[in-house]
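Here's the structure, in structure tokens; my notes come after.
Every protein chain but one is kept in place in this view of the complex.
Labels A, B and C are assigned to the chains in the order they are written; within every chain, residues are numbered from 1.
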């Protein structure tokens, strides 16, 4: 990271950037109130930090040790001069602020009537953002892959239902992008582009999504450490898009015998991530559990541990859903979760302010 | 499980028990308000359920499919006719009831002054039970193994400090039993016998501890599934001791790179265990984290997910502790955790009652 | 799977296929010596097996329980009437036959001189196929991403070096496809398209690669069970491309403390896969180890457990490589591995024929 002197001129900044580009790297320029920080993007072994430090107007060239730099607290502290978290704004919804945000909807969109009815009911229950899958990643090629699999026209139609349902009931909308070829299409219709757990390592798609400039919901892969999770979210930040909402959704279970849940929800990852980066992080209890009778408990715990929100699968009649029938809850249950979690958030936030931890 | 008829005579019960013993098994007799249930303990392949079902006074001989039977909800429902959880009572402390219980104290007892001072301070902070290690299980033979390692006399002395500190400040006390040869000694001094995570699979010690008839805190091994965890707690129940307090303390981390915490706390195991068994379960955030700055968040989450209490390592001056210095918190911090967790417990408990989950 | 009667006419077969398509599924037709088998591809819940079984010319409509069907032994046995493994042919190299196949080359191609020199040396050491990375998947956006990252022209140039080096020294060539947008380009130049471990779950790319009709090297993700590994290879088979070479390269390490290797090589997956599917499986010891001093031992073990070959990273001067310097071996070391592994393969193959396992 290149820290410029307070009075550095734009000529000096341009010169530093051109030096960086000359070596095949890119530059991330952050203009703060007091000073300008230039982050290097790309293969750092190709450039000399000593050389950069000696350029006119440069105060310091500092190495950041983690593989994630642009999203690290260290970087934002350099830039802002204080320890502040990022609020990702989607319409007038603020993710990462004092209020928990609830993203809800069906696992897969099945019909116009279905998504409109669910939209109406989750809105009434208190949800802020509407979700619905159109391109479903599935373990088996022999399972339903979402309406997007039926053809371009069907995909567009389903996307427009999602957009329209969101507009009608006053919610921004989100759907998952499963492959690079869907990025452009989906970006036309939705407010948040979702990267599913299975695609966390898919760096080319991450770059491509990031360049759309829209907020990205980025799920942790179930075999990834927190370090890898953050390192790959850096691929999004490296395109200049820092509207990243991280999402914990469970890691592979360990141990012999019945594991009772599909994945092991790693809730402690939430405060760990919050100490490492300034990005907001939310939790998806539905996919981690794989069974609806644990969603309430998991939602309470996720909120208590500090998550900025939840993404929950909801259906008015879970039993008839084509995908994930056993883990979806009803809008009524969602309503109770929202009510309780809001109170927990308030309680924990107020107490946390009082604690000074070493 | 043998379900006796309502009017079964004690002769008939005795006869069933003697049949069970004749085949080399043992019997667990539960006399409920309405009927008597006899649980089989031991190698079930040695006895015919058809034969048992035909004995006089027997209403039904039913197989329970899980490897844990005596601690299963299915067994208690047979017996009690309703779905009730067990309260483990230690003095006038009730573990498993409406109020969360806090067990606190140093990782290792180092001196009389140390344990008395900590006892006083954790009591003031709101703790209910005092803990302190005397026989420390350690990964390296080259680390401090607790005062118990210095000899019998030193062990007895440390145990008496623990007991006396508890008495002075009105708290039952708990310490870890690391080997079979320590069972008798420790049982003389403490109220709760603790089985550490590393000893979860140690079935001979479990039986030996159980026979002391005192409450047992039973920690999950970091490589064990929930199913294995419950199967091994059955070794305690099989000795007729059902005063078992289960404890989740983290499982081995998965994934490459820095994992930031020592273990992955599996909080969802809490409601899962509560659905499978009638035993109370608490959480140990200290060992799972291995760092003190996460203890508050983890405690809140554990309480929100439904744990009946917490066991937390506390020291008035963490930095000078011989073991686990980096994960102990101060009594002040404990106080704040207790205050917040009590509110969360209340909030969640009241809301949970309103929810009807499928 | 639809098993047609022996004398089923092509009209009858067409009719079955059209019924399948009518329900939105696709059909995989296998014409064996004795009978024709039609595999269903897609969401099986949309079609009635009873209905299919009643169509003229249909002998049986059988469900296969595993999520992988087209690649299962059960399917090939139906079709071929015997238990035969598939040989994937690349030029005159046969992968899956009696001789182990060695794929070798640098982690990343760095210059024309480098790939030509390595090609010459690995060929002399006995390698059959040349590998070299051009689009490198990396954990950090701040690491070298391969020559492909420099631009289209540079990518084409590097691909042509690889192709030419292969032609000059008589070896088919292989490189990794990291994103959908690279599929067409890479397929122009190489004989085998490689899917890296991180992309195993990337179903859209798998379909797109499969349609090129060239052999695919398919690596297991480090967080995937064998079942998931095979389920995702089914996405390739579902496009009619069964020239799939499976590759085990290590799973995430479990347990606390130093793990000494980057991943845990799951060698027993090799015979497990061979019992489940007719596809050949090879092993990549380089990425699993992450250190060169274990490559010889791991190669011997992989061959002894039954792998059909090895893919090994080789460089004439490992220390100067831009990527994976610590795990590459020299061509001399490769030569010794090839000599020993050929002997082990012979020994094990001859002994295995004598064993009748239950």
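Here, a residue touches a chain if its C-beta (ideal position, glycine included) is under 8 Å from a C-beta of that chain, and two chains touch if they have at least 3 such contacts.
All figures in this text were calculated on a predicted structure; none of them were measured in a lab.
Considering the complete complex, the chain that is not shown touches A, B, C. From the set C:12, C:85, C:181 or C:261, the residue in touch with the chain omitted from the display is C:261, counting the whole complex.
Contact with the omitted chain, checked across C:58, C:162 or C:294, is made by C:294. Within the complete assembly, B:222 is the residue of B:75, B:161 or B:222 that touches the hidden chain. Considering the whole complex, the residue from B:121, B:191, B:234 or B:324 that touches the absent chain is B:234.
Think of the hidden chain as still there; on chain A it touches residues 139, 222-223, 252-257, 262-263.
Within the entire complex, the positions of chain B that touch the omitted partner chain are 24, 40-45, 67-69, 137-145, 150, 178-182, 198-199, 201-205, 208, 221-224, 228, 231-232, 234-235, 238, 252, 254, 322. Even with one chain removed from view, chain C keeps its contact list with that chain: residues 223-228, 231, 251-261, 264-268, 270-272, 275-276, 288-289, 292-294, 296-298, 300-306, 318, 333, 336, 339-340, 343-344, 347-348, 351-352, 354-355, 357-358.
In the analysis below, only the chains that are shown with their structure count from here on.
With chains reduced to the mean position of their C-alpha atoms, the one farthest from chain B is C.
Averaged Cα coordinates give chain A a centre that lies 38 Å from the centre of chain B. Separating the CA-averaged centres of chain A and chain C is a span of 32 Å.
In chain A, the positions touching at least two other chains are 223-224, 228, 231, 252, 254.
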